[in-house]
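With one protein chain held back, the other chains of the complex are shown just where they sit.
We call the chains A and B, going by the order they appear; numbering starts again at 1 in every chain.
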Amino acid sequence: MSFRWDLVWSSMPMLLQGARLTVQLTAIAVFFGVIIGTIAGIARLSKGPQKYIAAVYIDFIRGTPLLVQTFIVFYGLPGIIGQPIPAYTAAVLALSINSGAYVAEIVRAGIQAIDKGQTEAALSLGMTSAQTMRYIILPQAFRQILPPLGNEFIALLKDSSLVSVIALEELVRKGQIIIGRTFRPFEVWLAVALIYLVMTFSVSRIVDFLEKRVKNGV
Amino acid sequence: MVSRQPMIEVRNLYKRFGNLEVLKGVSLSVGRGEVVVVIGPSGSGKSTLLRCLNYLETPDSGQIFLDGVEVDPKRNLRQVRQEMGMVFQSFNLFPHMKVLDNITLAPQKVRGTDKESAEKLALELLAKVGLADKAHSYPGELSGGQRQRVAIARALAMQPQVMLFDEPTSALDPEMIGEVLEVMKKLALEGSTMIVVTHEMGFAREVGDRVVFMDDGHIIEEGPPREVFSNPKQARTREFLSKIL
Partner (left out) sequence: MKKTTALLITLLMMFAVTSTVLAQDVLKVATEAGFMPFEFVAEDGQLTGFDMDIIKAIGDKLGMKVQIDNISWDGLIPALQNKVYDALIAGITITPERAESVSFSDPYFESVLTIVVNQNNKDITSLDSLKGKIAAVQISTTGDFAAEEIEGLGSLLRYNTVPEAMQNVIMGTVHAMVVDLPVAEAYLAANPHAPLTHVGPVADNEFYGIAVHKENQELLAKINQALAEIKADGTYDAIYEKWFGAN
């Protein structure tokens, strides 16, 4: 069989549709993931019951496959709350909660990397722990964690393909549909891979750019 | 020196880190406007003593009084810390904020001062330490001596009753030590109450009202610098001074 470039091109419109959903889902999930992860990361470092709740959450999510988490949200949760959850909502939920656990570890590491002297200086001026975290620690931590956060975004871009199991037509799923009709897996998967490459490469470039901006500003 | 109750009183302070006892029953009194210089070999507990005053370290037992009020970590620590300004060996400026913001942050967030007044005070203090033109620079752009002077201004901005200096020049290149000591001398002459942990004996002699020599978790000897330096009463004091003077 000869390689058909025309199939690669003709698949593009449908694949790009799927890519749009992939990017959308990933962006929303990372957004919520950063919020959840920041709270969990700080909680993980604090003293009190929230420390253990955060630890359980982080360990459970990092210790189970995203696929299983997706199934739990989509097939399991409706049983508990008594009504079905739309697939898109389930996907955002599962991806956000998943992302949050990984971001929590990134945030925790970022906070712990900040010199102890910063906290001591803030406290010695009479600031509360909360003020110290808000004005001194977090702003510095966030500048440091841009690269790992970028990696998390890229990882999620690729992992988001799993939501195809609940019938969401992201990029990989669109590829499967085309193959189910054309029976040309190689051309289609190549096209899919190329699109993923463009997406992940773009994210890397953006992260690099933000990093440079941050370095020059500080 | 004044005869009212002491600004700072420390009674029988004990502190251990794991198995290592660092403070073994230290008692000290610092009067209003007094400049106390604490000297001693490393490991003597002098930094720990200073850091216990504002509870950056928690003493195991003993009492600390600020202007007659006992420091209680559960009840008045924040207020106490506002009245004690600390200057660190490694400056600890906030690198992501401009110099001016470094200085105005705490007055605004802790004392509730409005931005205008805070900035006005900050600029005055910067002028006092000789860095008025650096208000809009970032700490990363400054030399070590400049950073430490900003740190002093930042601590002063809270208008504390006591200034604590933890080896303020130990991390500086020699040519910058002078500019920092000058600022500290100025503060002393203005009547600030200061407790300074340092190895700079010249400063102790020139500016100190009292020298406290610590070794192995105890205060071995204290007195006016002239007396302690020329006529140490204790053998250990003599030993230490002979090594550094």
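The criterion applied here is as follows: a contact is a pair of C-beta atoms (placed from the backbone, for glycine too) under 8 Å apart; a residue touches a chain by one contact, two chains touch by 3 or more.
Note that the coordinates shown come from a computational prediction; the quantities given were computed from them, not determined experimentally.
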item	value
Interface partners of the hidden chain - shown chains only, full complex considered	A
Contact residue for the chain not shown (choose from A:155, A:177, A:190 or A:214)	A:177
Hidden-chain contact residue, picked from the options A:105, A:169 or A:211	A:169
Chain A, residues in touch with the chain not shown (by the definition above)	75, 78, 83-87, 164-167, 169, 173, 176-177, 179-181, 183, 185
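Just so we're on the same page, only the chains that are shown with their structure count from here on.
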item	value
Separation of mean Cα positions, chain B and chain A [Å, integer]	46
Chain B residues touching chain A - in the complex, by the definition given at the top	54, 56, 78-79, 81-82, 84-86, 88, 90, 92-96, 105-106, 109-111, 138, 140, 151, 154-155, 158
Residues of chain A defined as touching chain B within the complex	115, 117-118, 120-128, 131, 135-136, 139-140, 143, 218
